[in-house]
Every structure is written in structure tokens, then in C-alpha cells.
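With one protein chain withheld, the remaining protein chains of the complex are depicted in position.
Moving on, here comes chain A:
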Amino acid sequence: MTIAWRLLGFSGLWLILAGWDPASWIIGLPSVLLAAWLYGRLARQARLPSARLTLGFLSFFLIESVHAGTDVARRILRPRMRISPGLQTYRMRLANPTARVVFLDSISLLPGTLSADFVNREEIQVHALDATVDLAPELDDLERRVGRLFGEELKPVGGLHD
């Protein structure tokens, strides 16, 4: 993303947050400049996925969010809660750093799983409310979707060990 796009994007965000009042730019202008500079430093290799792919992922994400919320609510509301929490290890195949962050955050927002920690660069520990089920197929599917979003084709071998 070029600097001009970055500035335009962050100015747009400021406009949404602060409204049209010109006086707001006393704080807005430095913030936009700072944000654009920081973005350049933090996300040097960041690539933004296309709008069409993003929309597709978004609809999947929204539906799964509803699943996640109702799933966790159902477990909590039972008189005897149906949980057996535990950790599982998953081998991540995504290479792009942005894709990895999206994957990790999606894990936490989708049903039954919570991204917890890195074992090393590839392996992550995932916490599940019900760890008696193998999480690998679900995580593999999610990782594939995130990969497609960022133009990464993943090999079919999923990493699954506990």
C-alpha cells in the first residue's frame, strides 16, 4: 500500500470516529500521520486481500460467530456444564505474518477454540472447551480459508497431534 492510500485510509477512519468538525483535526492530523507511520513500520510485509475474498470470508466469519456465541451460551446455561477443557497442539502452515495474525484471532472468535500460545514458530497451542474432540479438521478448514484470503494455497496434509 502506498503512503497516499495509507493517509487516505486513516483520514477516513478519523472522519468516521470524530465527524466533520474541522477543529477535530487538531488532534486528528497528528494521529493520522502517526498511525500511517506506525503502520508502515509494523506491517512492512502486510498484504491486503481483495474486497471480493474479504466479503466471502466475512460472511463465513459472521455465521460462525453466531455459532460460537450460541455454543458457549448453551454450555454455560446447562445446570451441569458440558465442558472438559484442555489444550491441543496444531501445526500452522501459513507463512504470511498477516495471515497468521488473522488466523490466530479467528481461532479465538470461532466455536469452542481459543488460541493460546506458540510452542515454536510453527506450532500453536489451542485451548478448547471440549478437548475430547480432535480440533485439527476444524482448524485445518479455517486455516485454508485464511490462506485463500491471502492467496496462499495450503498443502492438504493437516498437522494433528495432541
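We adopt the following convention: a contact is a pair of C-beta atoms (placed from the backbone, for glycine too) under 8 Å apart; a residue touches a chain by one contact, two chains touch by 3 or more; residues count from 1.
Note that in this section contacts and distances are computed from a predicted model.
According to its UniProt record, what is the protein name of the omitted chain, chosen from "Branched-chain amino acid ABC transporter permease", "3-oxoacyl-ACP synthase", "Monovalent cation/H(+) antiporter subunit G" or "Sulfite reductase"?
Its record in UniProt gives the absent chain the protein name "Monovalent cation/H(+) antiporter subunit G".
Please identify which residue in A:L8, A:A43 or A:L104 touches the non-displayed chain.
Of the candidates A:L8, A:A43 or A:L104, A:L104 is in touch with the missing chain.
Please identify, in ascending order, the residues of chain A that touch the omitted chain?
Within chain A, the residues that touch the unshown chain are 13, 15-17, 19, 62, 65-66, 68-73, 76-77, 81, 83, 85, 87, 104-106, 108-109, 111-112, 114-118, 125, 127, 129.
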